[in-house]
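Inspection log for the structure reproduced underneath, given as structure tokens.
Of the protein chains in this complex, all but one are displayed in their positions.
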Amino acid sequence: MDEVHTEVLAEVALSDPVLIEGLPGVGHVGKLAAEHLLEEFDATLVARLYSRHFPPQVTVENGRSKLVGLEFHAVETEGADMLVLTGDHQAQDNEGHYLITDAVLDLAEEHGVSRVYALGGVPTGELIDEYGVIAAASDDLLVEELEPHVEFREDEPAGGIVGVSGLLLGLGERRGLPTACLMGETSGYLVDPKSARAVLEVLQEIVGFDVGYDSLEERAEEMEEVVKKIQEMEGAQQPPSDEDLRYIG
Amino acid sequence: MDEVHTEVLAEVALSDPVLIEGLPGVGHVGKLAAEHLLEEFDATLVARLYSRHFPPQVTVENGRSKLVGLEFHAVETEGADMLVLTGDHQAQDNEGHYLITDAVLDLAEEHGVSRVYALGGVPTGELIDEYGVIAAASDDLLVEELEPHVEFREDEPAGGIVGVSGLLLGLGERRGLPTACLMGETSGYLVDPKSARAVLEVLQEIVGFDVGYDSLEERAEEMEEVVKKIQEMEGAQQPPSDEDLRYIG
Amino acid sequence: MDEVHTEVLAEVALSDPVLIEGLPGVGHVGKLAAEHLLEEFDATLVARLYSRHFPPQVTVENGRSKLVGLEFHAVETEGADMLVLTGDHQAQDNEGHYLITDAVLDLAEEHGVSRVYALGGVPTGELIDEYGVIAAASDDLLVEELEPHVEFREDEPAGGIVGVSGLLLGLGERRGLPTACLMGETSGYLVDPKSARAVLEVLQEIVGFDVGYDSLEERAEEMEEVVKKIQEMEGAQQPPSDEDLRYIG
Partner (left out) sequence: MDEVHTEVLAEVALSDPVLIEGLPGVGHVGKLAAEHLLEEFDATLVARLYSRHFPPQVTVENGRSKLVGLEFHAVETEGADMLVLTGDHQAQDNEGHYLITDAVLDLAEEHGVSRVYALGGVPTGELIDEYGVIAAASDDLLVEELEPHVEFREDEPAGGIVGVSGLLLGLGERRGLPTACLMGETSGYLVDPKSARAVLEVLQEIVGFDVGYDSLEERAEEMEEVVKKIQEMEGAQQPPSDEDLRYIG
């Protein structure tokens, strides 16, 4: 097992694809959004990425084990082709983030990816009604190009962007690969399908695909039920505790 | 000292052996089970595995020091030959788990191992009477083959399997080496010889050896004495504290 | 991305330059001092240094992302030429500190640097009026040479000097590159522009440049306002809390 190992599982010929990344993070916004694409479109698993920088762990479903790692799916839509990166884990250390992001970009380049979109959430600290989407991009041209579709704010996100999403911007720029990060506002307390939808609505406009949101809406309604129950239980006096949220997620 | 170093101590010719792994973990179930095999059968120490990813430590017995590491013993029984992996430590970091598991599988392959059984415990959070054993396997054929002997549950173990046991499944699959993990239910509060026996009873049926359990029973009785004392002391009002358990273990 | 990568952005021919380092640390004294030089003089960005030992992070300003790293600026003044090292982060682990400092010294040597000055703060634990500056140097000749300008104390700083500033001394000595660290006294509770000015006043005498302090004074006055407010709020009974200070910084 190398430090990072990409196992190719299928050969596909995508036409001018974009890379869409959605890994775990604030409100699981990016992960929900990317997984929604895989549910709504026909998707082919093209590669898995393993690394010694992931937890030493397998998941188990119905008795079958699977080594933790990232997955690349190829998605062809009428509007655009996409390589979608999903997974349940981020690297466990700094170097791992760099090495894994470099390996992701290597595979993206092998597939002729010319644009990368990292999806994520930005925490607001309070429950919200209007789901704004803010953005960051790795070069000025891309900022200009995306400005009609998404908001760029002077000082946000305040702490910068960390993890694979952040490094796709940072290492993407160094490779001359235009990269943007789309971040849905989210309380930060809850897994947030509504924020994921807001991000996808921006993304579909930019990339040019067409997708429905019924299943995300259903998940959002389930979440709202749970939030309502917690608010009743607690007399709406305090934000849900971590314990509650772990249950909710 | 390489990152991982396997020192061969004896040449043995095992006939179609299976690898049995029992390292420290929940309830020390795997470790107790594997060590029981070494007590009950004639066992030859065939190799030791050292690594910079283990603690920088020696154990001392009667004044003689021994560098911490893993040990492989060869065990020949009427029913089947086994390579038994035991030790007092897991790796101290993520990369170490991967590197050490790869080295374990290398040695297993050199001995012609065609099947791996990782032994461990799965915590239930409460003291139990009926010791169920659940399993996970690295390929569908093996799941099917083991189903008459052991339970595969839809969502268990919930958090997946971590450490060397988990990676034997994950890296075993990647080498095409069928690997199963047998996990005895255990409270998670106590070193649990009864759970170890439950695991071994499943294992002996699958692998085809015959072993007695007197010494495990004795240890189980000792544990029960201690638990009883604690329950008396505490009026059975609360689970034993960590302090108690450290003493018990 | 290598472990450490230096990207050269401009070729400049400096005349017998000194290296000035000012990275985050106690009271942000070094960082404030080095950044003040970049504000007051014409400065050319000559190189950036990236590393897997930095956080996996980009900063974002007006929508444009920038991978975290260190920056080298060339500054030519009438009195002396300087290579000024600034940045928002230190390495995240021990090895990173060593590797990054070695890469900094490599670049310094390529520019013909013959003297290194690391700038920082030394915590006193109480608010102070008189900003003393103490020093440490990597060889006896340099101690002697600097003695007219700065104080060398028998047992200070008590805990030695850590991070890049410390290693510039340690690794600088091993390369035969005379290196000094100038440390401004500071409470340790506040970002401290006055301490930065004290350090710069010593530095300008030693290196031989001439700089104004209006902007640092303004920042110092702003800080004083904030401290006054906190003291009023708390009846001057206790030092400002971490929470306050994070706000202040």
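Chains: A, B and C, in written order; residue numbering restarts at 1 for each.
By definition in this document, a contact is a pair of C-beta atoms (placed from the backbone, for glycine too) under 8 Å apart; a residue touches a chain by one contact, two chains touch by 3 or more.
Please read these numbers as outputs of a predicted model, since none were measured by experiment.
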Interface partners of the hidden chain - shown chains only, full complex considered: B, C
Contact residue for the chain not shown (choose from C:Gly87, C:Gly166 or C:Gly184): C:Gly166
Hidden partner interface residues of chain B, rising order: 1, 3, 7, 50, 52-68, 92-93
Touching residues (missing chain, whole complex) on chain C: 91, 94-95, 97-99, 101-102, 135-140, 143, 152-157, 160-164, 166-167, 169-171, 173-174, 179, 181
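Everything that follows uses one rule, which is that only the chains that are shown with their structure count from here on.
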Distance between chain centroids, defined by C-alpha means - chain A, chain C (Å): 37
Geometric centre distance via CA averages, chain C-chain B, whole Å: 53
Set of chain C residues in contact with two or more other chains: none
